[in-house]
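My questions will all concern the structure given below.
One chain of protein is taken out of this complex; the other chains stay put.
Letters are used for the chains, namely A and B, taken in the order the chains are written, and counting of residues starts over at 1 for each.
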Amino acid sequence: MKAFVALLTRDIRLAFRAGGGASLAAAFFALVSSLVPFGVGADLVLLGRIAGGILWVSAALAALLSLDRLFQADFEDGSLDVLALSPLNLEAASAAKILAHWITTGLPLVLLSPVLGLLLNLPTRAYGALIASLAIGTPALSGVGAIGAALTLSVRRGGLILALIVLPLITPALIFGASAVLDAMEDTGRGAFLFLAAFSVAAVALSPFASAAGVRLNVGG
Amino acid sequence: MMITALANPKRFLDLSRTVSPWTCALAVILLGIGFYWSLFATPPDYQQGQSVKIMFVHVPAAWMGIFIYSMMAGASLVGLVFRHPLADVAAKSAAPLGAAFTALALLTGSLWGRPMWGTYWQWGDARLVSELILLFIYLGYIALWNAIDDPVRAAKAAAVLALVGAADVPVIHFSVDWWNTLHQPASILRLGGPTIDKAFLVPLLIMIVGYTFLFLWLLLLRMQTEILERRARSLMMARGA
Partner (left out) sequence: MAILSLVEVENLTCERAGRRVFRNLNFAVASGQVMTLEGANGAGKSSALRIIAGLLPQASGDVRLKMAAGYAVSDGDERARLTGWMGHTDGVKAQLTVEENALFFAALYGARINVAGVLDHVGLKRIAGIPSQYLSAGQRRRLGLARLILSNRPLWLLDEPLSSLDAAGRRLAAELIGEHCDDGGIAIVATHETLGLDAARFFLGPQ
């Protein structure tokens, strides 16, 4: 447990130091969602309707941004060997890194989302759903993303392949997440939110094992 | 046991060289009969007219996309658990074929959509949308294989990805389906929907079996090539060392 906390705090600390991805992902999230009105026009009714979708797609892209270094940095400087030989097993180490990624990337996105909702004219009654859906759904992005990061950790310029691998796999989160926001706007039940929660729980539960398998095969290579 | 006998790549090469001409012949015969029957010997649909005949190309291709992915996932599991090198070769060789069949399904689906829906693409057709995402999953899998130089490591990484994908594909299909029923107005006309006329069923089945043999033939060819390539590479490395 002490080792788990040590790795978690180290990764969080690294994310906020120079070259860390924490503030970068939040800025990217804000930038992408602010660019959309330039693409689709300033029609506030239209923007309000698609705000949930815009923010969810932007969140998925922003989460990907810092993922490619999740294991790769540790692989390159030898830290991954140090981890593999530590009393912490690789599944727990992966879980710590996924949690750290969520705290430094997912959580800032959740906190920033209401501000961007204002910019995109999101109806008042949908803010709760937006925050709740991102809060429950972004861990799935970190989890599935970590699997992709572990599998591509030895690949130079692995970021592009990471995106190609991860984005199709997280379509359910996008669909349910954006639908949960729409549901709140149109008062059409909370099925989407429950499915999102189920997907997220399954993804978070399985991802440390798949990530550890990816790390193991690369450390052994 | 057959699997252990096939574990030997040499024996596999011998066997597949004997079998592959037969799979080729069966594919040609079945596809020949199937094409003739489906294109010329079936009546036009009362609603879709002659366009319905795209179904005979589209439905088997879509089915192959799913079938090949399941086969790849099975081979990946065997490769990971039993460290069976032929299983890795099979999974690697199948992927581009699966991607090609899926792309064919998308292409024919949207060609059919043009006269039927008045548009080449319809987000309301859950099956087509799922196939699009399946194609992306195939592309990611192929890209991962190509990105990792060490074939042993690449095989393991790709196998893990194939298994994660296998767990996710049904969920993706469900989510797309659910999204459609919720956010699209009326149910739209779908290619090869649940009710297929009996007159279409037999030629369709023949086409599916023909596609399967075509796939088997191409798979055997690709596996032979892959094994020979690996052998050539290891000979080259042995000389270099």
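The rule is simple: a residue touches a chain if its C-beta (ideal position, glycine included) is under 8 Å from a C-beta of that chain, and two chains touch if they have at least 3 such contacts.
On a predicted model such as this, the values are computed, not experimentally measured, just so you know.
Visitor: Out of B:Leu77, B:Ala103, B:Val152 or B:Val209, which residue would touch the omitted chain in the full complex?
Guide: Checking each option in B:Leu77, B:Ala103, B:Val152 or B:Val209, the one touching the absent chain turns out to be B:Val152.
Visitor: So one chain is hidden, and I want to know which residue out of A:Asp43, A:Asp81 or A:Glu186 touches that hidden chain in the complete assembly.
Guide: A:Asp81
Visitor: Which parts of chain B are in contact with the chain that was left out?
Guide: With respect to the unshown chain, the touching residues of chain B are 149-153, 230, 233-234, 237-238, 241.
Visitor: List the chain A residues touching the unshown chain?
Guide: 2-3, 5-7, 10, 13-14, 17-20, 76-79, 81-89, 219-221
By our rule, only the chains that are shown with their structure count from here on.
Visitor: If you average the CA atoms of chain A and of chain B, how many Å lie between those two points?
Guide: Distance between chain centres, rounded to whole Å: 31 Å.
Visitor: For the complex, give me every residue of chain A touching chain B.
Guide: Residues of chain A touching chain B: 144, 147, 151-152, 154-155, 158, 161, 164-165, 167-169, 171-172, 175-176, 179, 182, 188, 191-192, 195, 199, 202, 206, 210, 213-214, 217-218, 220-221.
Visitor: Tell me, which parts of chain B touch chain A in their complex?
Guide: 133, 136-137, 139-141, 143-144, 147-148, 150, 152-153, 156-157, 160-161, 163-165, 167-168, 171-172, 174-176, 178-179, 182-183
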